[in-house]
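The structure under discussion appears below in the form of C-alpha cells.
Every protein chain but one is kept in place in this view of the complex.
Presenting subunit A:
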Amino acid sequence: MTGTALPVVDTGCRDVPVLKERGQREVFCGLTGIVWLHRKMQDAFFLVVGSRTCAHLIQSAAGVMIFAEPRFATAILGDRDLAGMADCNEELDRVVRQLLSRRPDITTLFLVGSCPSEVIKLDLAKASQRLAVEYVGKVRILSYSGSGIETTFTQGEDACLKAMVPALPETQEQNLLVCGTIADVVEDQFTRLFRELGITNVQYFPPRRATQLPPIGPNTKLLLAQPFLNETVRALQARGATLLSAPYPLGVEGTTAWLRTAADAFGVAPERLASAIAAPAQRARTAIARYKPALEGKRMFWFPDSQLEIPLARFLARELGVENIEVGTPYLDKLLVDAELDLLPRTALSEGQDVEKQLDRCKAAAPDLTVCGLGLANPLEAEGMRTKWSIELVFSPIHGFDQAGDLAELFARPLDRVGRLKV
C-alpha cells in the first residue's frame, strides 16, 4: 500500500453539510492547554490572569498535583483589582516580580488571558511588553488568551504557539517544521524516520525548551501534527512558511500519508520512503489487527472536544471498520482538515454544540461507543451506554506508527471491559 496514492472514498465527507449548533457546550476553555504545554516546554511558566474559577479549572484538569510548585499559576483577580485599571496593572507587575524572583529557572513567561481579564480589558500584550523591558535578556515574556469566550480547549495551544511566532529566528535554509505538541517519545520516532528519509533539518514547534525556538523562513515547510493550529499556521505562513496539506499521523494510513507528504516535498524517492516505513508500518498493522475484532462494525458517536475528532474517526472507520454515526467537533476549519474530509467515510458532522440536543441525538442513535468528556461519561455509563473519555486522547501519546496499536486499544478497552464484567 505504501508508495501509492490513498484510496479516496467516493462518498467522503468533503461536501457533507455540517450541522452548526449553538447552545450549552461541555468543552473546556483554552486555558486547559497549559496542562500539556507546561510539560512540553520545561523552562516555561504559565501565569493565568483570571479568577478563582480559572485556577480551579486548571487544577481540576491537571488532576495530579505532584509538584509543590508547578510551572503554572493563577494571578487571581480580587475586588480591588476590578476597581481601578492602574492598580490592576501595578498588581500584575508585582505578582510577576514575585513569581520570577521565586523561580529563577524560568526563561519564558506566558501571561495567559482569561474571560475576566478580557472582559475588564486588562491588556496583557501591553503588560508583557512593559515587563519585557524590565526582564530583557533574562526572561522572555509573552502573552496570549486562553479565555473561554474566545477559545475552546485545544485552541489554547494555537493561541500560545501563535504568540511565540514573532520570536522565532529567521532562516533562509530549507527546513521541516512539525507543529503541534506531541509526546517526546513520538518526536524521537519521527526524527529517526525523517533521518532515514534524508530529511535532517527538522524542528518541532513547540520546542522542548522555550529558549530553543525553531528557525523559520521562506524555505520552511510546515507539517501539522495536530489539527487545531489554525492561527499559528496563518502566522507562520505570513513569515514565509509553506503549509504541506496532509492527513494527520494517526494510524498506519495517516502516518504513512503524513510522511509521504514530507517526503514528496523534500524530493525523497518513493522507494526510499517505502523501505524506511516498511517495518514500523507492519508493526503497527499487527498491533491494530489485535483490536479489530472488538471494534469492527461498532457504531460510534463523537461529542466535540479537541478537534481531533475527524482524524480519529477517519482512523477508526478505515483501519478498524468502525461506523461513525455523528462526528462532533468544537470547531471545523476546512484548511486544516481538508485532506481528512476526503478520507472520512460519509457520516453526519456537527460543529459547536448544544449539549442537550446532542445528547438526545446520541441516545436516540444508541451507539456502541460514545466518545465524550468526563462530565458526560459516567452519567452515560449509568444509563447503560459505553463511553470513551476523550481527554485521554489529548494526554496520551497516540501519534505515529508505534502508537497506533495503543490508540486502537483506547477505544477497544471500554468494550473489552463490559465484556468481562458479570455483575
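By our rule, a residue touches a chain if its C-beta (ideal position, glycine included) is under 8 Å from a C-beta of that chain, and two chains touch if they have at least 3 such contacts; residues count from 1.
One rule holds in what follows: contacts and distances are computed from a predicted model.
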Omitted chain (choose from "Hydrogenase", "RNA polymerase sigma factor (Sigma-70 family)", "Light-independent protochlorophyllide reductase subunit B" or "Protocatechuate 3,4-dioxygenase beta subunit") - UniProt protein name: "Light-independent protochlorophyllide reductase subunit B"
Which of A:D81, A:E231, A:E326 or A:D368 contacts the chain that the document leaves out: A:D81
Residue, one of A:K20, A:R94, A:K138 or A:R290, that touches the chain absent here: A:R94
Where the missing chain touches subunit A, by residue: 23-32, 49, 51-57, 59-61, 65-66, 68-70, 73-79, 81-82, 88, 91-92, 94-95, 98-99, 115-116, 118-120, 147-150, 152, 356, 373-379, 381-382
